[in-house]
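Let me begin by presenting the structure, written as structure tokens, before commenting on it.
The full complex has more chains than appear here; those shown keep their coordinates.
As written, the chain order gives the labels A, B and C, with residue 1 at the start of each chain.
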């Protein structure tokens, strides 16, 4: 299956680490030593050691988005994002469910443009309209693209100018920062936003996302809010342990590299076959345009998700994961080659 | 440590089962075969096979309470519970955070009385007051007591008479149904409520609660609500796998029996020493009244949670878990004996 | 001033009626005889007598929209409207504030198209997306246009096909139904929606909107919801009295006719001067495109609201009201003529 990057339980190293801790007793709610150690490792990886930044572990991505955004906004404040943004399309209105409007811009290649942020901001002039307060982007984006350093810097600068907070959804941060298209270090990335999360679920963890809030004045009482939203895990240490494993010896980025490498392998193979692979995006999502009958077969045989139904042709999404193997990629390529 | 029943990662059998599934690929969001198999096993254990009842897996207890209650109520409807109820005291207002008032009654021994439900219901006569719609109880209760079959039947009957839905928080359902004080089969239990959840986190799972909604007309579109509240797990199968393990060969109840047995051992030992253990409750929580200096030592050495500070004396809570060992219980008893 | 249609307290007949009732005592919360009489008059005017339809009086338009929509939707359900829709732009996120996503379509001339409703509906296929449940339109629209009977019937039919409820914001319903462009009777209008409100504030009342819910099964317990949202008026009878006055001897529609007639007078006068008046719309809003310096003067002298700033030219909005006088219209036309 190349359906998505959350089809496997977790990386073996993660389970091994959990097993090693089986006999332990830890205090609850994320106040344990593993969560503390994991937080330190994450901050270190993103150049934020001793910066005052804080890390909070939640179970999943939609939760991380809705809980964090609703914490950082007053009821009448709104978040700006791409029309394709996960919070706008694929979270069943979780952000609105917590009371906030999502303001959208079409964006370009799944990426938000600084001038669009400013245009939307300037449309909202008084108390009869929501007050833009946050900007939401994801890296990699919904369509698998990645932000260049200059692009991110420009967005951050615009946010600063307008008094907006920049939140980055890092559900797929691993593949973004290890993509051949990426030109940022993790520290560069972290330097150019206010809050972000490091996605575990889609990169080797069983569950868990690590929210990083750089300015400690922003995260005051966040734990109250997390609990109020039903998002505080009793066994927080079990997520801490997983992130400890992921951020030991660079495992997190190694796993992402496998996702990217196998995707690159497939992309290359398919391009040789003349299959349209949507070009630029160099992370673990490939959007291929194929004849409808082949599309249907791929959905059935490899679990591909239909992205767009254009009648005679279908755009299908291939996603590789930390666990993808070159052999399976070859099988997929061959299958497509034989059925074109 | 005897701090609580969620200090250990999970039962070894649960981790083993996860490990056995490491190589698998499963579809996401709880639509996988493991979740389906676990649901069937749970329904079977509670005498609900082929009844139309449905099972939904969430990550934690506060989440299970708030997401389910807010799904089953209109905005102006309210839930009746004990003043000591978990939703009333220990969930940072999660139920109110989802818009609903919690109406309380003092209760008796942590248990809600049918006549109190009716009294509160009858106080709410028109649209200037909230409309009682649900009753929330937990089994075992916050103070470790269990409902007798006749008590639960009486509550259910009152609810039916008044048109109220009965929700049972089963975060500690295992120890309730295996307590020497319990006189219900799991099927008896399930027959006397509308919605309940089977707690995993406090009885051997790493995370996960299984919400059982008996009437399928009540659970229609519940998955939309779960996602809207940020509570849908991408890797739902990882919870399904855990519950598969827990409901194979009666593991769930065996683990609970260990909690109860070790608690009974401690209770007996302490009573021999003349320590007041709060009497009746026969599940895995023991509330002991000790001199303040000993209380402080126990908090430090065994992680006990202070329940009530009465100045010279302190009520401390001892909690045993699925992983508790008789040897450790002896250590605790001896320590107390030596420091009285 | 031609700033808007809520600059004057109320129609003299409305205040007279209030004065006549000064000595009376009435029971509170809208359960009085005046509210009942007003409801009957309104239902009669819209061909809904003895239909089971119910009327609820609220204070204002944003409140009427948010309270009604949040009552008719479950938390994960959404409302479809034009991008220009009042709920989408000018209500500070009140609908999202009550938890619901607003799904938008560009629309045409401020009007929503049936095919767009269906397209948006079909995009929402599973529980990872909100569930479209309502359609919101306004008549007259934000840009002063009115729905033709055939257009409204087509929307209603689409809603019925898709199981959507059609809600019509009638803040400016008076000018819509008395517009020369209108081809519906009030009964035709009411026949083609599920819920609508008859705007008082913008058509002669001091405050008050009358929400009409046609199907009584939909309005069950609505009074609880109204109170829960802080929208139940203690002196509901004071709104009832106003609507009694408005729906006696056709006053409501006479007031709207004055708005339309004075707007038509201005439109004609300006077109003679060669001023662009935006064409088709034949209600009480006129959008004129004038040189920027003139625009600024008009904002200052006549309170016009700037609609679009195109640099050299500005689109300014002229709004007439129930109280507008031909003499003042002439003054405005002459002023513009002298300053072009």
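The working rule: contacts are C-beta pairs under 8 Å (C-beta built on N, C-alpha and C of every residue); 3 or more make two chains touch, one makes a residue touch a chain.
Nothing here was measured: the structure is a model prediction, and the numbers come from that model.
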item	value
Subunit number of the complete homomer, 3 shown here	4
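By our rule, only the chains that are shown with their structure count from here on.
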item	value
Central chain of the complex, centres being mean CA coordinates	A
Subunit A and subunit C, separation of their C-alpha mean positions in angstrom	42
Distance between chain centroids, defined by C-alpha means - subunit A, subunit B (Å)	33
Whole-Å separation of chain centres (CA-atom averages), subunit B against subunit C	50
Shared-contact residues (touching 2 or more other chains) in subunit A	91-93, 97
For the subunit A and subunit B complex, residues of the former touching the latter	1, 3-4, 6-10, 12, 15, 18-19, 21-28, 59-63, 65-67, 91-94, 97, 201-202, 206-207, 224, 227-235, 237-238, 241, 303
Residues of subunit A defined as touching subunit C within the complex	75-76, 78, 89-93, 96-102, 127-130
Contacting residues of subunit C [partner subunit B, same complex]	29, 70-71, 74-76, 127-128, 130-131, 221, 223-229, 232
